[in-house]
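Left out: one protein chain. Kept in place: all the others.
The first chain written gets the first letter, and so on, giving A, B and C; residue counts start at 1 in each chain.
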Amino acid sequence: MARYSAFSILRNALSGQKNWQRAWRAAEPKPSYDVIVIGGGGHGLATAFYLAENHGIRNVAVLEKAYIGGGNVGRNTTVIRSNYLLDGNTQFYEFSMKLWENMSRALNFNVMFSQRGQLVTAHSADQLDGFSHRANIMRLNGIDADILDRDEVRRLVPYLDFSDTARFPIHGAIFQGRAGTARHDAVAWGYARAADGHGVDIIQNCEVTGFLRDGDRIIGVETTKGRIGAGKVGLAVAGHTSVLGAKAGLELPIESHVLQAFVTEPLKPLVDHVVAYGADHFYVSQSDKGGLVFGGNLDGYNSYAQRGNLGVVREVAEAAIALMPCISRVRLLRHWGGVMDMTPDASPIICPTPIEGLFLNGGWCYGGFKATPASGWCFAHTIVTGRPHPLIAAYGLDRFRTGHTLDEAGAGPSAWLQ
Amino acid sequence: MLRIECPCCGLRDHDEFRYGGDASVTRPAHDDPDPEAWYRYVYVRANPAGLHREFWQHVIGCRQWLVVERDTRNHAIASVELARQLSARKSPARKPPA
Amino acid sequence: MSSNHKRLSMGGRIDREQPVEFTFDGRKLIGYRGDTLASALLANGVTLVGRSFKYHRPRGIFSAGPEEPNALVTLATAGRRQPNLPATTLELADGMVAESQNRWPSLAFDVQSANGLLAPFLSAGFYYKTFMGPTRRAWMFYEHFIRKAAGLGRADTDLDSDRYDISHAFADVAIIGGGPAGLSAARAAAAAGARVALIEQDFLLGGQLLAEPSDSAAAAWLRQAEAELESSEPVTLMKRTTAFGIYDGNVIGLVEQCDPGNPLLAGEARQTFTMLRVRSIVFATGAIERPMVFSNNDRPGVMLASAARTYLNRFAVLPGKKIIVGTGNDGAWRAAFDLADAGAEVTIADVRAAPPTALATEAGRLGVMVRVATRVVDVRRGHAVRRATLNGPDGQSEAACDLVCVSGGWSPTVHLTSHLGVKPEYRDDIGGFVPGAFAADRFGAGSMMGIYSTTDAIEDGHRAGTAAASFCGKSAPVPAPSKLDLGETATVPFREIPSLGRGKAFVDFQMDVTTGDIELAHREGYESVEHLKRYTTLGMGTEQGKTSNFAALAAMAALRNATIPETGATTFRPPYTPVAIGALAGRAIGHHFKPIRRTPMHDWHMANGAEMLEVGLWMRPYFYRQSGLDVNDAYVAEMRNVRQAAGLMDISTLGKIDVQGPDAAIFLDRIYANGFAKLPVGRARYGVMLRDDGIVFDDGTTTRLAENRFFMTTSTAKAADVLSRLEFLLDTAWPDLRVTVTSVSDEWAAMSVAGPKSRAILSAAFPALDVSDAALAHMGLLESEWQGRALRILRLSYSGERAYEIYVGATAGQQLWSRLLEAGGPLDLKPYGVEALGALRVEKGHVAGPEIDGRTTLDDLGLGRMAGKRAGFVGDLLRRRPAFQAPDRQRLVGLECIEEGKRLRGGAILFLPGEKPYGHGRGRVTSVTFSPERGHYVGLALLAGDVASEGSEVVAVYPMKAETVRARIVSPVFLDPQGERLHG
Partner (left out) sequence: MASPDFSLSVADCPLIQVEGWDGTLGQFEKSLSTSLDTKLPASVGETVRQKSLLVIRVAPRRLWLALDDGAQAWSLAVDPDLGCSVSLGEGRVRFSMAGAGVAGVISKCIAVDWCAPAAAPGRAVLTSLHHVPVLFLRTGETRCELIVPRSFSQSLSDWIADVAG
């Protein structure tokens, strides 16, 4: 794999761009692999990369039913943060943050991780107390966090609504300076290219239609490109975990729901941070191309359709203006939906499964993008050792039976309310 | 915007309704002592990519809970019924007092 | 140059009687009513209009519609700034101030056009390959400059001074597109008896008919159709209205622009967002002409052939005098003929070896030079074209020109149909994508279905309109459509061939994506359509690739040596054209973002110094300014007054539910963790409800009013959720229970009188009532009437003091409130707010929102004894799960601060003395208050059960204020553990 660098750009510019190589090979399946990862999204590709990079397991295939990065890794609003409250979440997401901080260099692919800082507005003293609790936990776990008062918020983001007509006046905010955004497609492509560099086969247009078994053990998969044997199989198809899980005979506490994302026309720099509205469902950042990228709440009913409803579009627009009135004249360019695995506690599931040889990585709800590197890292470890990596010990499937749920919002087991 | 044909109120935008999730799971009897039955009722979901039976309450209208059959791939609605009628069919109401 | 020197003296659909003054980059110019900004600029000879996104190349006007990739401008009226608008869709208005964008210092001389020189380095995706060093945060440095360079126009941070409306509309049939097919469909559907909404984005109906001469048969047909529809009762004509998205449930999102020719009156909306709900839809969205791909095809002076014809015939502008028309289909010949007829010197370069002879004959008649098997391969650089290079059978030659018209064929506008997942299908015979199979209630008509002749489109629209009406059950006989034959010949598709020139050949003009970028993407393996788009940014501009999609697809197909269907199709997302976010929000802005709930005593609070607090949608008194300077002073004073005399609190926000029926007691027994069946009539009981997963859901008191009737209160926050939950259980799980639940939250004004003097105050306020302890014991109920309204007095206490909750009909709330203050005044009765209420309950050890946080069980909150050995209630089984029984499970404790001059804070993390303060600790402080009783801060906490022994110490750590405080674990009941004050 030729390294990317300023020098390589220069050299190729002078040779008319004719000498670039494929970022990853157009691989066709071999008869069998040590590990098959189903799902060519961020998590699946990261898993394959860390299998090779951390564990030296290179006889690996990533099977993608369409094209890599076509699911949620390429549809999300790209926010990366590590501001989690509960023991089991806090450390995992901070580990992920640390991997993000070195990702471009580790992959030799610029994923444009931009630590522009994220703030969530608070609209009452009570809410700010709640944020302080969170910030205390973050600090006590070695994570940066700040609490801002109204004036500090105003200095940082003067374009928010500080007027008398604000329905929910801004009281303060919680701020994480190391939070930010990344270029989502680049994450998929960067992992794909790096994994490919280690010999991993990335096989596109290869849909898994069933599992091969020897007794209770999974020994491979049926695909649209034929049968492929595998020592172990990892499932990383968040959004469609139930569909593939059912083929393997897994019973899961997952529902699929749509979360919409929105982008505006490209503008000169306006929003320098990631800003989330604490009084309703809205968060926004500005991409490097200049579009404001934002989102809101789930559509609120089970869905596998990658599209959203107009009611939510309207609610998101209302919340957007409530937070930053100047967005009123900005025009929405495009909106789309992603299918989320929603779990009853809004925390993910990464673990070995009751079926031997099958490992599960799913249930990412609307928070999967920021977890991509840590998820891949820990899932690879889990697949190799057969035991959960310590950082994902809390993400077992069994927790719903035992009550060890990780419900950050306390919203309860109705997945669509999470 | 989904449009749901409420058997009482007619065709309405779905934001007049409150979603109640999977209606194919059976709630154990109130005094069912089997924790596994409750675990499955609360947590385990088939989550089909296809026809899904689900509860909706016309909360801003007649307040009736409905059972809607909807295709989760394209939101086509196949049927809408009053949940009370369905549950009464399953467990007939007690006889009126004499 | 004189103004409007490119304007013809006759023809067009502009009103020469109504001149319109506008400015472009500070230049004052004149156009006419009926112009777009683009047509007016062309009429004035302005050809350089903007700069491109990445290379800052000079760009002119390319199209005559919303597909415009190049001529983006900013409307720069103060307070109404609006960037990135296609000049081709802006209806010219008096006083319009337009500016070019993405250039500095000026449009003609732009510093960043030097980017063009760097182009070899700025190939697609170059940024993925560099800017990774030297340090880990290097990207943050580079990104700063990249962000500044990117973006197109600048948005204001000022408030939007315009108004937007939202409206709900209904029809049987929506017809999207007011061209020949749409007009014909509307006439048919209306004749069949359907209620029709005809939606047209332009300010004139007609679609492609507007490109026909204004004195032609087409114009006459159009006038007749329009008149007929205008007078047709069931037809609503919606001009200046874009159907931006099709959503589930046959809901269409529309945005209507106001007429810029009429200044907005006060209160009039700039745009109206309409949610149109229909039973069937006819898509008559037309087609968009494709560019041709050759070197420097982005230069000002290169224009779509259909656009040139539109500027000529609709706007009476002759955009060039010496014109080359490059094409491969018949349609562009008609443009060539009209341009020639208007006096231009025209040469047609047709890639086909043998175009139809009829066309060639006509060309000869009009003096149009024809070069067959010839294509445009380059145009000379500059701010406007001067020469074009043609490649034909005799090799390359150059030709002088001032306009190059291009037509690479047509792409049906399938954007809207694909919003709901109808996949476009490629049709080889027309060389384009048409919608795949429609659902039964959707119909397509005209050129969006690949039907390009006007005669056929009218016929097709008629068919679709009739069918759409019939779907709605409207089948009155429909007369045959009036015919219009423009004599078009069939459009034969041709396959794009790679550019032969040397310069950049653009596929996506706005995003500066070239054929080279597509080759590079292919070389690097980004060959699926979605990868191609994402890697090159193709189609990501404001026009969403309306002109670029097909050419890119064709180029990738050629590179992959695949057919177009094998290469794929892009998925179009709403909106069809960009929509102002303000329009989507309508009037739900400012105070109207969410409705406000007011209690019956709201006006009194406002008039009497209450500082208000939002709780959900409710406004509640936070504290009263007469009690203290700020909330911290005030709540302690209000608290003291309750403990020493009496306080009056507005508790109308509590959820209130009327529960009735022969089985009401059985029902309550199931939904509460504690029992209610044996509750005597006239008595109240505190109850806790669990969720199915065993976590505490809500708490409140329920009073038995009669054998079959209970009065339930819930927390303010959970009122709606509790009611729905109860209805859910009754409708779905226990339909055999004869019980009904009704919200009576709005029915009752509720107020609490708390404090040692409360009984005396009640006696004074209600002299006719016996409120003695014998008549009204703790947890007792007294029902009566006051001023003709129902009155309920419940003796309940939240503060730990003797207290009464008084419920009266809402219309009498404010009156009773005043009466109580009047009667209680001599006894020091004073109002208190939410902050004091919270403090009082903490002192008494009652749990509330911070403890009932959706993660705690009955046992966690020290309420396990309420359930005792009961079974069969909601949440019973799952509350027994192992995690909830663990010895280190966090449980409710009381804490008191044991360090002089320090305080506890909610959100502090608890550690054992000597333990390193790292990680999640042993628990947390949930609620605190200064306790006037104790003289220091006390708090409630959730603390690991294995270390929570009363009397031992913990350390409360609060890093956000760098505080560490020692505290002692005590009973959570800080006040009167025996409950004597309830009777004091």
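Basically, a residue touches a chain if its C-beta (ideal position, glycine included) is under 8 Å from a C-beta of that chain, and two chains touch if they have at least 3 such contacts.
Note that the structure is predicted; figures quoted are calculated from it, not measured.
Considering the entire complex, the omitted chain makes contact with B, C. One of C:Pro735, C:Gly755, C:Gly906 or C:Pro972 touches the chain omitted from the figure, and that residue is C:Pro735. Residue C:Arg597 is the one among C:Arg290, C:Arg309 or C:Arg597 that touches the chain missing from this view.
Mapped onto chain C, the footprint of the missing chain covers residues 165-170, 195, 267, 275, 277, 586-588, 591-592, 594-600, 602, 618, 652, 658, 660-662, 707-709, 735, 738, 740, 742, 744-748, 789-790, 809-812.
In the full complex, the hidden chain is touched by chain B at residues 8-10, 12-13, 15-16, 59-64, 82, 84, 88, 93-97.
The rule is simple: only the chains that are shown with their structure count from here on.
Looking at A-B alongside A-C, one finds more C-beta pairs in contact between the chains of A-C.
Note: centroid distance chain A to chain C, computed from Cα atoms, is 22 Å. Within chain C, residues 247-248, 251, 275, 420-421, 692-693, 878, 881 each touch two or more of the remaining chains. Within chain B, residues 1-2, 13-14, 39, 42, 74-75 each touch two or more of the remaining chains. Against chain A, the residues of chain B that register as touching in their complex are 1-2, 13-15, 19, 21-22, 39, 42-49, 52, 54, 70, 72-75. For chain C in complex with chain B, the touching residues are 247-251, 275, 277, 420-421, 670, 692-693, 724, 727-728, 730-736, 738, 871-874, 877-878, 880-881.
In the complex of the two chains, the chain A residues touching chain B come out as 240, 242-243, 246, 251-256, 300-305, 309-311, 344, 400-401, 413-416.
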